[in-house]
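One protein chain omitted, others in place.
Order of writing sets the chain letters: A and B. Residues in each chain are counted from 1.
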Amino acid sequence: MPERLLNSLKEERTRLELTQAELADRVGVSRKTINTVENGVFVPSTTLALKLARALGCSVEALFSLEQD
Amino acid sequence: MTSDIDIAERAGRRRARIAVASAAMFVTTLAASTSEQRLVDHVRMIGWVAWGAMLLIVLAGGGGWFQPLGVRKLMNDEVTRDHRQRSLAVGFWVAMATAALTFVVDRYKPFQGQDAARIIITFGIAAALLRFGWLERSAYRHQDQ
Partner (left out) sequence: MANHADLADRIAWGRARAATVMALVFVAAQIGSFPDDFPLNRPQTLHLAAWIVWAAALLFFLAAGGGLLRGPRMRALLNDETTIDHRRRAMALGFWGAIGTAALVYGLSFYEPISAREGARLIITFGIALALLRFGTLERKALKHA
């Protein structure tokens, strides 16, 4: 059974009072990308995950984790 | 001031709507066209070829050709590239299934390869476009500000 990727992207983003559009602008992607990652619909590449972490000033591990069975 | 993000979002939503509408309209051209050799059929054929070629270019490159480079990059970012790959895979299966169907139907009611090719191309492209449009539109749903 494939593991599910959990993320706290929305929490980190709202903590910094950023809209999806503002975060998208910082990272250089469309707002749709931020939306699909937040909703767990899209699993970001490592590159995108690193960019998101850098934009939010936290580590990748703080943003993403694997669901424990 | 309208940012590239906003422009890309509006253009992306428009592209998704057009993809779905184009797919449906493209399929209807099958009903209208025949293999007969009247002038109107030649005109329809040229129209179908041109339209099909344009839709294939959209599937290959994603559209937004008249947008600035920054906007185009946003319109064809990671998520859209993933959607495009998944859509082409669906187009592959539909093309295969349609080809298999024409193969079987020809056994009982023989028809020309030209018509079979047109049917396969039409449904393959339409399926890929429909899937692409649906995936893109789903991605915009539940969007926060």
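Methods note: a contact is a pair of C-beta atoms (placed from the backbone, for glycine too) under 8 Å apart; a residue touches a chain by one contact, two chains touch by 3 or more.
The shown structure was predicted, so the numbers you read here are calculated from the model rather than taken from an experiment.
The chain not shown here makes contact, within the complete complex, with B. As for the chain not pictured, it touches chain B at residues 56, 85-86, 88-89, 91-93, 95-96, 99-100, 102-103, 105-107, 110-118, 120-121, 124-125, 128.
Everything that follows uses one rule, which is that only the chains that are shown with their structure count from here on.
By the touch criterion stated above, chain B contacts chain A in their complex at residues 3-6, 8-9, 12, 73-75, 77-80, 82, 136, 138-140, 142-145. On the chain A side of its complex with chain B, the touching residues are 10, 19-21, 24-25, 28-33, 35-36, 38-39, 41-42, 44-45, 48.
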